[in-house]
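Here's the structure, in structure tokens; my notes come after.
Note that one protein chain is taken out, while the other chains of the complex remain in position.
== chain A ==
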Amino acid sequence: MSAAPVKLPPLVEPASELTVDEVRRYSRHLIIPDVAMDGQKRLKNARVLCVGAGGLGSPALMYLAAAGVGTLGVIEFDTVDESNLQRQIIHGQSDIGRSKAQSARDSVREINPYVNVVLHEERLDSENVMEIFSQYDLIVDGTDNFATRYLVNDACVLLNKPYVWGSIYRFDGQAAVFWSEHGPCYRCLYPEPPPPGMVPSCAEGGVLGVLCGSIGAIQVTEAIKLLTGIGEPLVGRLMIYDALEMTYRTVKVRKDPECAVCGKNPTVTELIDYEAFCGAVSEEAIEAARDSTITPATLKQWIDAGENIQIIDVREPAEYQIVSIPGATLIPKNEFIMGDALSKLPQDKRVVLHCKSGVRSAEVLALVKAAGFSDAVHVGSGIVGWVNQIEPHKPIY
């Protein structure tokens, strides 16, 4: 037996009126009976915060703006990079190097000048999150790391704000509305992040650009439904999208009575240190890398001097195809974790590990050292550092 559909009242009271210009602009909404004047006035009165103006934030902000959400907040500290443009469609070629927040604001104004854009050009953290979130009705999450996702979740639970969540990787996307007053929160689904280094970011593993549109559009749909009180919100359900199979399916998610933040006996009653909670690098890797981290310049010296070393590249094959260090052997990190990669390492040479930026190689270094390769080292800044300092004509990604 399936539970009764969730039905929630509108999150926002309607604005007093729409102008003649607004009526013309929103006419295709106004003639949908479920939205109509009332719904459009609610959107006009709505205050929505988008955390991040990147992959998910781009389509989210653009469609929220076009839909007529009256106030759109953007929290973003980063600048536009060329590698963003494959998916972050709110930014363009001429925006490279600009503040993403300002670039997003300009695009939103071009889409809909009736939207009031509020920029928060800072990194979201435990110090500023409560003050910023309290100014909005609903939070749309487009961040790219676990630490911020848990921060956003916990702040939303503490402030009782609906958290319209989405995340993407390669061809897979997930979306849900977490709202502890009416259903589960993010921690009810994923109580803790994966171990550091276990799940790659989009920067490490890649993402199909259009996936941002697929998932961002679901988030905007859910935001509009919550603001106007129509339909059945994605509360208590997780949407799972597989672009390769082209399947969408939902699974039910219950509130976890043991949840650390919204359960019966919460242990998280105020914001915590999210960087420590999610740990970019494990304790073991930090310990292994201590006194066993070299610079690209040192590696170059060792190569030139003919030192007895074996360079092991622990990235994925697709990354190796883009750029590699001369003489490096590819053994992806996962082969060290799940497979028999240790048997492929030379016993009579010093092992030098590297990855893209030093996180994965530090994790592998811990495993390699524990297996007895005590003089193994890793390149702290990875191949990004190598290209920047030693072979600047090669591409980075």
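The criterion applied here is as follows: a residue touches a chain if its C-beta (ideal position, glycine included) is under 8 Å from a C-beta of that chain, and two chains touch if they have at least 3 such contacts; residues count from 1.
Everything that follows uses one rule, which is that contacts and distances are computed from a predicted model.
Name of the non-displayed chain as stated in its UniProt record, restricted to "Mur ligase central domain-containing protein", "NADH-quinone oxidoreductase subunit J", "Sulfur carrier protein ThiS" or "Pyridoxal 5'-phosphate synthase subunit PdxT": "Sulfur carrier protein ThiS". Considering the full assembly, A:Glu258 is the residue among A:Glu258, A:Glu283 or A:Asp375 that touches the omitted chain.
Check A:Leu8, A:Leu43, A:Leu56 or A:Ala288 against the missing chain and you find that the one touching it is A:Leu56. The hidden chain makes contact, of the residues A:Pro113, A:Pro194, A:Pro346 or A:Gly372, with A:Pro194.
Of the candidate positions A:Glu22, A:Asp141 or A:Glu316, contact with the hidden chain is made by A:Asp141. Residues of chain A that touch the chain left out of view are 52, 54-57, 141-146, 149, 166-169, 172, 174, 188-195, 198-199, 201-202, 205, 207, 238, 240, 250-254, 256-258, 337-338.
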